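The complex appears here minus one protein chain, its other protein chains still in place.
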Amino acid sequence: MKDLSPRSSAPADETAATTQGIKIVGFLCNWCSYGGADTAGVCRFKQPTDLRVVRIPCTGRMDPLFIAKSLIYGVDGVLVSGCHPRDCHYAVGNFYARRRMEALKAFLPFMGIDTQRFRYTWVSASEGQQWQKVVTEFSEQIHRLGPNPGLKQRSGDHSIPSIALR
Amino acid sequence: MNNNPYLPELATVQEIITETGNIRTLRVTLDNKQRMEQFDFRPGQVGQLSVFGTGESTFVINSPPTRKDYLQFSVMKTGEVTQRIHQLNTGDQIGLRAPLGNGFGFEDMKGHDILFVGGGIGMAPLRTLLLYMIDNRSDYGDITVIYGARSPKDLCFTYEFQEWRDGGINLILTVDAEFPGWKERVGFVPTVLSEVAPSAKNRIAITCGPPIMIKFVLFGLKELGYEDPQIITTLEKRMKCGIGICGRCNAGSKYVCLDGPVFSYDQIRSMGGEL
Amino acid sequence: MAVGWVKRSAAHHAVSEIERVEKAVLETSRMQLHKLVEEALPELEMMIGWAESSDPLQTTPIFIRDAKSISKLTCGPLCSQNLTGYLVKPPALDSVPKDAKPIGICVKGCDSRSLVALIQEKFLTRDRVRIFGIPCRGTVDWRKVEKRVQLLNVKSATVEDDWLILDDSGTTHKIALEEVLSRKCLGCRYPNPVIHDVLIGQSATPRSTDLATTYRDVDAIEKEPLEQRLAFWQSELDRCIRCYACRNACPLCVCQDKCIVETREPRWLTQRAGIPEKFLFHFIHAMHLAGRCTGCGECERVCPMEIPVTLIKEKLNKIMEEMLGYAAGLDPDAVPPLLTFNPGETEI
Partner (left out) sequence: MAVKIFIATDRLDSVLEKLSTKIDLLIPASLKDDKSAPTGFVPFVPGTAPAFDRQTTTPLKKALLPQVETLLRFEYHKDPQGSPKSSVTVDDQRQVRPTLVFGARPCDVKALTTLDRVFSNGPYVDPYYVERRKNTLFATLVCRQNDAKCFCTSVGGGPADMEGSHLRIVPVDGGYVVEALSPEAQTLLENLADAPDSARDAQAGQIVEEALKRRVGELDTKGSPEAFRKRFDQTDYWFQMINQCLGCGVCTYVCPTCYCFTITDEVENLKGERLRSWDSCMFYHYTLEASGHNPRPTKLERYRNRVGHKFSYIPERYEGLLGCCGCGRCIRSCPVSIDIRQVVGHLKENTSE
């Protein structure tokens, strides 16, 4: 298991310094993961500060376009978290969500968007430590990737070789 | 106005009056004092209110040009901009592009009897002309106002009905159904119109209200012998530029924002297009 | 007819005896269509088919209520439009009461899959339509034609076997059909209508039977590194003028006037013409079709800026097939994969 103790060593801070302004959006289900994050907070587990949380009623509410829009408009990472499968407050919301997010995960790289910037996970309300682990890992991953390169205007740029289609 | 017709002048909300559950009246003044003093318009002309960040919407200036302490707009909460306008507080800054549109041909109405038929928020465009006429009362003959709404709670400008009556107006109020404490008429506006039956002779009828009311008021007026040019109404369309350029508010070749919003019934009939 | 599609490189080739026969087959299909429609029309509220337009290279949809107009009906490789969208979008059918007679419609293989998807999603019941299925050998992409030969004033366009023959103000151009077929046709697995009441002409041979052939263009993109893919889509989507032709032509884009790309509340998109807006618009279009798109290629065909928009949906279709084993528009009783789930699939 990875070291879960609060990180205060120099290298981590250095990474943070070079990737200042990293923005990660977290979509957390109201019943489990939001509670998990709360638990982590109550237990005073140290967590990265670059996550901005959006509370959603259920991961079944998660439109994959929320993730797409975030990444298109320059958010550096998107983390979605809900109840464990079979533990959904609404019984089946996360089953739907799982298919949608798997499809999106496979689709993003086709459009040139790094799929590593998106992760979904299941964390229950009692798993404060698990939440800390997930969010720390994901934050580190995004810091390693650096800022989202974003979408640039390509008008008049003829340097892009077109890919031969039929 | 400045040389950029798209650039609103800044204005400040001075007073907000809650008229009904979903209608509020805003009294605003232009921040530029000189402009406010020189501001001139015709009754029936409109203004584009801007809430920066949400957008613009067109409303008639329903205070008359004879009373220029402030410009008054009555706004019904229906869309994105009007919702935002309802959230405004006194002292908030907004944008205003005014006056726009044609306004009522009040000069030609001199010496005539007048009939106003208004329904709900449709009273707002009529109010400006009505107050103008009260302020120039001797220029006009009989002035009858038939004003109706669903319930007493849906009537606007209730606080000045007495002033209208004192100004020599024959004010007839009606609501759709009986309500406890309601002492005026009961019945739909077109029905009340045929009961009152103001003579068409030398009279100009000005009507504004929901489309269905206008439709039946027109029937009623025709029955009373009103000719098309005697009937005047204001049209409403989705507008953006307000200056006859952006193209959307046309009915036939006329732009409601520029050539209207006031049209006589014969003009409407001749212009074609979708209403 | 020759089995399979042997690619011929010669652009100009003498008209052989066999080809004359093939032309006759096409003519016969058209006559067969006329005859069948004539018989069926009294029982139909309306017939939706293709007719010649002012441009000989393109057909135009036609709505027939009157037997006099049946002669205008045509079929063949120039009939590229997918007509099924008209069944669910106003106002074509506003005038048709719900309890009216069924509506006749011409469908190619790909169009029939859209029909299945619409029936599956309950926009339509099977008994409301009389389906005239037309096996398809591929449809002509007029833009590909214009890229091969400079055309000034095409007087006529005919298909004779594997050739498209154009009379351009006296000059005859003979172009191998294979070279001007729409991109979607080159990986087509279902040239024959999967649902139909009558079938017109002989059945066609699928050009593809495997995912690799069908999704060859998707694979071509995926071979490129991530940055290159991003650059590719940025440069392609940058041309988008947001005319929404792709959306309106799509038979499964059923939201129409309520589409979230135009509404202000909710406001998904601004009016800005930047790359993010264009990207997001096409993401919205594609994601809303995930597991529903039948790959009819209408979105790409109608794009005035020649953006390969179908390709985006092709990738999602490929994901659906590989991950969930589902291809849209084949089984009217199936449930689209994103509208259902399987608790057991712990690792999809």
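Every chain is named by a letter (A, B and C) in the order it is written, and numbering of its residues begins at 1.
Throughout what follows, a residue touches a chain if its C-beta (ideal position, glycine included) is under 8 Å from a C-beta of that chain, and two chains touch if they have at least 3 such contacts.
Predicted, not measured: the structure shown is a model, and the values here were computed from it.
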Where the missing chain makes contact, among the chains that are shown: A, B, C
Where the missing chain touches chain A, by residue: 155-156, 158, 160-162
Residues of chain C (touch criterion as defined above) contacting the omitted chain: 53-55, 58-63, 81, 85-86, 89-92, 94-95, 146-147, 151-154, 235-236, 238-239, 241-245, 247-249, 256-257, 262-264, 270-273, 298, 301-302, 304-306
Residue numbers in chain B that touch the chain omitted from display: 3-8, 10, 50, 52-57, 78-82, 89, 91-93, 95, 211, 236-238, 240-241, 243-253, 258, 272-275
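Following the convention adopted for this analysis, only the chains that are shown with their structure count from here on.
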Chain pair, most C-beta pairs within the contact cut-off: A-C
Distance from chain C to chain B - Cα centre to Cα centre, in angstrom: 52
Distance from the mean Cα position of chain C to that of chain A, given in whole angstrom: 37
Residues of chain A engaged with two or more neighbouring chains: none
Chain C contact footprint on chain A (complex, rising order): 64-65, 68-69, 72-74, 85-86, 92, 95-96, 98-100, 102-104, 106-107, 109-114, 149, 151-155, 157, 160-166
Chain A contact footprint on chain C (complex, rising order): 183, 186-187, 216-218, 220-222, 224, 226-235, 238, 268, 274-276, 279-280, 283-284, 286-287, 290-291, 308, 311-312, 315-316, 319-320, 323-324, 337-338, 341-343, 345-346, 348
